[in-house]
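Of the protein chains in this complex, one is absent; all others appear in place.
And now, chain A:
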Amino acid sequence: MKGAELVLQVLQQHGVDTIFGYPGGAIMPIYDALYQSNVKHYLCRHEQGGAFSAIGYARASGKVGVCMATSGPGATNLITSLADAMLDSVPVVAITGQVSQAVMGSDAFQEIDVLGLSLAVTKHSFMVRSVDELAATLHEAFAIAKSGRPGPVLVDIPKDVQLAEIAYHREPATAAKAAAIYTSLANAGKARALIAAAKKPMAYIGGGVHMAGAMTQLQQFLAANPMPSVTTLKGMGSVAKDNAHYLGMLGMHGTQAANLAVQQCDLLICLGARFDDRVTGNLQKFAPHARVIHVDIDPAEINKVRFADAALLGDMKQILPAISAGTDCAEWLSHCAQLKQQHGWRYDHPGERIYAPLMLKQLSERMPDNSVVCCDVGQHQMWVAQHMRFSSPRNHLSSGGLGTMGFGLPAAIGAKLARPQDTVITVSGDGSFMMNVQELATIKRFRLPVKIVIVDNQRLGMVKQWQQLFFNERYSETDLSDNPDFVALAAAFAIPGHCITRKDEVESALEAMFTWPGPYLLHVCIDDKDNVWPLVPPGAANEEMITEAKA
């Protein structure tokens, strides 16, 4: 068989039945092999969209997402999405065609040094020099993508390698196995002592817990060691909905209760999170009274930005039970419960216009169980994190580390293909939506019943908010009031839609959207003046939140 066919054989060996991509000269042999393959290829309309779909697929399912592109412009179009997968630790394998080795290094047509480009945005990358290495390299790529702290892996395959003949004997996929996770419980005793002694313990939960498959162990840990908990953007949905001590998201747009409690705690138990600057605010002033227990699979995260009094490396599933010590902090728990009550969200927004937080709360209550919500980036993204509840981080896909506008729509395509039984909703902004709007064509072609909610403030709202607060209300290039008519735009892709402007239209519009069997676009017009609160201003400590009343 040819190298190109071998690629598809190996993909199938890894259980891959869905891939996203876009053809071109240097990857034509693989597309030719696809023509008669059982692997289902979904044609995106921009490689960035295809790779985001692979990310959405991976994040919604826990499997490795696969995308493909041709050399040169096809490969460069993948870069942003690979960076997104890198910063959010998403297992993705990207396969790119490369010009033939005979002309490599001669500035051939559509030749770009993709391996060189990949260094900053992948966990690892390969250039395949011979068809004899092809299968082993692909096995390695899968092993690396999903092992340890997951991440994107790129495999660049020159056209001559795709065309070369090879006698293929199916080798076991385990031939290339990544280093087994090494779990060190050496500091477990120290961690237990810290937990047992803490008067004000706090669990700070990131995306690493669910990625480790440790959701059950987390609930058990929180039950055996009652303590308040907060999550990062990526960790949302990790704490069971019935856990009364959960305080919400922390950080720049976190809840007041979460931020205040973290600032007051005397022990911070960081589980699969990394003290990102959007979480800590002013690092020197972050959780100033807290000793720290840090559990992670990536040794490089330990002591990277915050010193850990006890660090535990490895498999979260083993570590959580090993550090359980029992807590005795009734007073602290009731103090935190009081903070939560005192600073609860208010939805009694005056006037007729739609208040996005309330609309999203209604959406959250109305959406079927286990729906997946894919966000874009900006104010609407923060409102989703604040006002919607999720039963698993796999149900809330939001571009965290890279904060990439254009993520939502293509990620929803991937999520829908990964979980066809579940409802998939994109919540996008009028700015972000336009960044990968071409993927409406993908939705049209495959009749994917994705529900699209556009929160339209006619602005690059998040940037506008900063201009208002920190740049003297000089609104440089953030006005989008001449955006196209989104309902008409959807109609051009045979997607029905509806536009609402008043609060009293919300319930029936959501009902209509969910009742409609196919894809649907709901255009929600809101006031361009609405902002996201609370907000920790740059350089401030997390307790110095600006709230709506103070603004």
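Following the convention adopted for this analysis, a contact is a pair of C-beta atoms (placed from the backbone, for glycine too) under 8 Å apart; a residue touches a chain by one contact, two chains touch by 3 or more; residues count from 1.
Basically, contacts and distances are computed from a predicted model.
K.L.:
There's a gap in the complex where one chain should be. From "Indolepyruvate oxidoreductase subunit beta", "Lactate utilization protein", "Xylose transport system permease protein XylH" or "Acetolactate synthase 2 small subunit", what does UniProt name that chain?
P.N.:
Per the UniProt record, the undisplayed chain of the complex is "Acetolactate synthase 2 small subunit".
K.L.:
Using the definition of touch stated at the top, determine which of A:L43, A:A102, A:A120 or A:A186 touches the missing chain.
P.N.:
Going through A:L43, A:A102, A:A120 or A:A186 one by one, A:A120 is the residue touching the chain not shown.
K.L.:
Decide which residue listed in A:P226, A:P299, A:G403 or A:P496 touches the omitted chain of the complex.
P.N.:
The one listed residue touching the chain not shown is A:P299.
K.L.:
Of A:A69, A:V131, A:I144 or A:M359, which residue touches the hidden chain?
P.N.:
Going through A:A69, A:V131, A:I144 or A:M359 one by one, A:I144 is the residue touching the chain not shown.
K.L.:
Using the document's contact rule, name the residues of chain A that touch the chain not shown here.
P.N.:
Where chain A meets the chain not shown: residues 115-116, 119-120, 123-125, 127, 144, 298-300, 302-304.
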